[in-house]
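Not every chain of the complex is shown here; the ones you see sit where they belong.
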Amino acid sequence: MGTQESTTAGRTLRARAAGLTDQPLTLLTVAGFWTWLVVRWTNDFLLDGALIDRNTSFFPTAPFEAAASTLGGLAASLGPVGFPVGWVAGFFEFLAASIPYLPQLATGVWATILLTVLGIALGFVIAVPLSVARVYGGTLTRSVALGYTELFRGTPLLAQLFVLYFATPLTTIIRELPAVGTGFIPAQAFWVAVIAFMLNSAAYQSEYIRSALNSVPEGQLTAARAIGLSKVDGIRHVVLPQGLRYAIPGWSNELVYLIKYSSLASFITVRELFERTDAIASETYRYTELFVLAGLLYLALVLSASLLMEYVEDRVAIPGLGTTSR
Amino acid sequence: MSDPLLALDDVYKSYGEEQVLSGVSFEMDAGDVDVVIGPSGSGKSTMLRCVNRLTEIDSGDIYLDGDCVTDADTDVNELRKQVGMVFQDFNLFAHLTALGNVTLGLRKVRGMDKATAQEQGYEHLEQVGLSDQADSYPAELSGGQKQRVGIARALAMDPKLLLFDEPTSALDPELVGEVVDVMRDLAAEGITMLVVSHEMGFARSAASDIIFLDDGRIVEHGPPEQLFQNPQAARTGEFLSRLETAHEEE
Amino acid sequence: FGGGGGDGSTEITAGTAPGFPPFEMKQDGELVGFDIDLLEAVIDETDYTLAGWEEYEFKSLIPALTNENIDVVAAGMTINDERDQTIDFTDPYYSSNQAIVVREDGDFAPSSLSDLAGRPIGAQKGTTGETTVQDELISPGNLDESNYNSYGNYVLAVEDLQNGNIDAVVIDEPVAQTFAAQRPVTIAFTYETGENFGFGVRDGDDEFTQALNDGLSTVRDGSTYQDLTNKWFGQQ
Amino acid sequence: MPPLPLQSDWAFVIENLDLLLVGTGVTVALTAASILLGFLLGFPAGAVEVYGRGPLKRAVETAGVVLRGTPLLVIIILLFFGLSVSSSAFVTATIALGLRSAAYQSQIFRGALQSVDEGQLEAARAIGMGRFQAIRSVVVPQALRRSVPGFQNEFTIVLKDTSIAIVIGLGELLTVGQNLYQGGQSTAALEIFLTVSLIYFVLTFVTNRSLDRLDDHFSIPGGERA
């Protein structure tokens, strides 16, 4: 399978998003997005709603409603040429309609981020040994690692979530653990989702890392062994530090995937961004506004991740190693 | 006299069907500089790699300082601490600075603390005239500088023996000189070196012995004067004459 | 698709959300249940013909109706004000209350909604059960929002109850009775909401609504309604 | 511990295998239709990103970023309940999966087009071909071959993501599986999901191997494997 190729595709893909992140407008949007989130979370989680009530938006709807109706009237009076004004009016209408839901969605964004970050970080811990086993392992470890990867890449994430939640005793076990579901520690469904994302993402991450390890020249390990490092130490101190840098572009891609696929956790009752949106929509029937809004929030998350990974890549860049994004 | 520092005794090695080394035997004493020459594919690299067991031999024995190092129970990592190696295409650790390349072995193999390792690392970079490039990454160095870091890295482990596999053949002609100069200095300091190289200038002026390998066998082995002026085997003369014309043109 | 608007076209498409036994569920790949039989019987009494059934998640039914993906909803849908703002309902065809279902062998035996405070509980997304939890428990502050799980489907909720992930499910009474008969769960108490089920129709589809109401009363007046009740609720 | 729904009920699964196979058929049809739509839109989009300029190029790029940055779940729901592009769940799912796939396929083709050496285009121009014709007769045939591995990945991604169509009630494989154990006749959830997963696994495996074959078949003798 074209893993090498998919890494390249990943790289170009992310470079695309990076192209957008070069634009000051995008940077500004992402900065605004995070300011809002952080203030919102601080108010809701830490200050217990001290600044503003938990369910009240920071932004008033009235001005937008007013703008929308004024512009709507204007568009109507302009007749057929009024359609651009009509669009702007529609945009304000959209803003006015979505603002009341922002506080609840911000809570969903928090769960989405937590889910993604934990999933990818824990997945990474599994992915590294998996990929090393694929590249340097013996027949047995290699086939175990391959079997794992094929299994998780060959079945839908949704099916994995379902099996783990409804068809295994996982929830029972996690539920019995101390502290789960108390205070700010989420209940078992969230942790089952984390486990699913961890297992699934590990399979994908290991593929990216594997092809990156393969692109470290063989001579590097030979040279490491020649100064007396054992094979394991040579891999640890020489091959991995290089391979992981090569893996960053593909890995960033996986991060973006995970942000989006975290929405599937709603199927097992995790109250992340999609679930929140869906819940509000099924009460209010404002599907279009809410899901456009959710789409924009996801997009902001994805752009943030691209920016972050670009920064990480710059930070760990070493002259002559891997692809520097610029 | 004491034991030779390195002795190969009837070493055989094949890859599948292909016999690469066929009964190679020779000895070298501490302080010797032996230069191995021979046509492409004659087994020079293989012979070198057998000495520090990057390649395992099929039969025969290799002794380092009197100890048989080809026993199954030899600790290869221990052996490799005593036998440094310099590669044709440098193989510098691409993610580490020059200093990092030199100190990695000191820290992770010799277990030195960072400060001591860096101090020693600097000394070795000094030895190859590169202390001012300590913080440069491999990609920022010229070929000659890379190879000098490669030499410093090998020296840092304080080996009994240094192996060089065509250390200058990946270099642009104008950069060969700086590396050869460093090797000449090392020879003068009495470091034992086994060098695969066709740098005839170096061989003439620094080699104790020249070993001519052809098709996995040592065809001729003797001091440079003898080999160059008065080769015993017809094959040696032929090879040398081709070497001369090729290199004169540079 | 069905233009239930009534202008000559009489083919209509019905929508439901299986997984709500005995009102609607899938058996051997077939859609069956009280709602299914009843609506088909009602439509038989009208000039309309049923083109077929579409299956959705419960919460998707109203959007599907307003988007004209379907023309009528038969899914044990309670008539309430919120829904009435978006769609219309036929006359009630069944009365139900909310049952609070718990594990049979569990030691948790609540007798009123206030006993549920602080317990993890579940309901199906977009149902009266969910509204009850919202209005009676969460809004007054008796239940932390994080303790409420909302499911796409009752079966998943009951599954999770059996798994022990939640301690109670708020669910329509007849459905609860079916589950209690089939699974190791039991009805702890019933919360009187006096709610009525109706068929959902598009706002303004008055002609069709009227036809359904007429059909419904014909069916109720005859023996069909009683037969169906016996068929689907009889074994309790 | 409370009882787990783990009663082994393979018999139930086997009884209903025909239903699962029908769901498999829907899944396969949905995959095929979506990939085709994705190709029809994605290939030109990729070409526009490489050879286009101006507002068209920017529009295509932005649409791509938006589609790639939004979860499929959101796209499907929005198309179905928000914009109501079609009353048919199958058509909506095809459009959602197809649009998103187009956004990814455009990147695959963009990369492949860019990887064809510039000298190829130049040589074609040098024998008197117009730009469009040179791209069509020389660059595209090579780029298509190179995009096979990326395409292969995309294929499996779409195949697996068809399961998300469960939200709009499309009777694909996962929906059928879910309905089976929610029908009240059996609680064989684990058995059903394992079977469903196995079917997906077989589908992806078979797809991948067939695409490998295709790749071999179209690969240029002696040339790099696509």
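Descriptive notes on the structure:
In this document, chain identifiers A, B, C and D correspond to the written order of the chains, with residue numbering beginning at 1 in each.
In the analysis below, a residue touches a chain if its C-beta (ideal position, glycine included) is under 8 Å from a C-beta of that chain, and two chains touch if they have at least 3 such contacts.
Keep in mind that what you see is a predicted model, and the values were worked out from it rather than measured.
The displayed labels stand for chain types whose copy numbers in the whole complex of this file are A x1, B x2, C x1, D x1.
Everything below uses one rule, namely that only the chains that are shown with their structure count from here on.
No other pair of chains shares as many C-beta contacts as A-D.
With centres taken as mean C-alpha coordinates, the chain found closest to the middle of all protein C-alpha atoms is A.
In terms of their C-alpha centroids, the spacing between chain C and chain D amounts to 36 Å.
Look at where the CA atoms of chain A average out and do the same for chain B: the two points lie 50 Å apart. Multi-chain contact residues of chain D (touching two or more other chains): 1-2, 4-5, 81, 189. Residues of chain B in contact with at least two other chains: none. Here the chains touching each other pair up as A-B, A-C, A-D, C-D.
The touching residues of chain B, when paired with chain A in their complex, are 52, 54, 76-78, 80-81, 84-85, 87, 89, 91-95, 104-105, 108-109, 137-140, 153-154, 157. Contacts from chain C toward chain A in the complex involve residues 59-60, 62-63, 66, 82, 86, 120, 122, 125-126, 146, 149-152, 156, 159-160, 163-165.
Per the touch definition, chain D reaches chain C in the complex via residues 1-5, 16, 18-19, 22, 80-81, 84, 87, 89, 167-169, 171, 176, 179-185, 187, 189.
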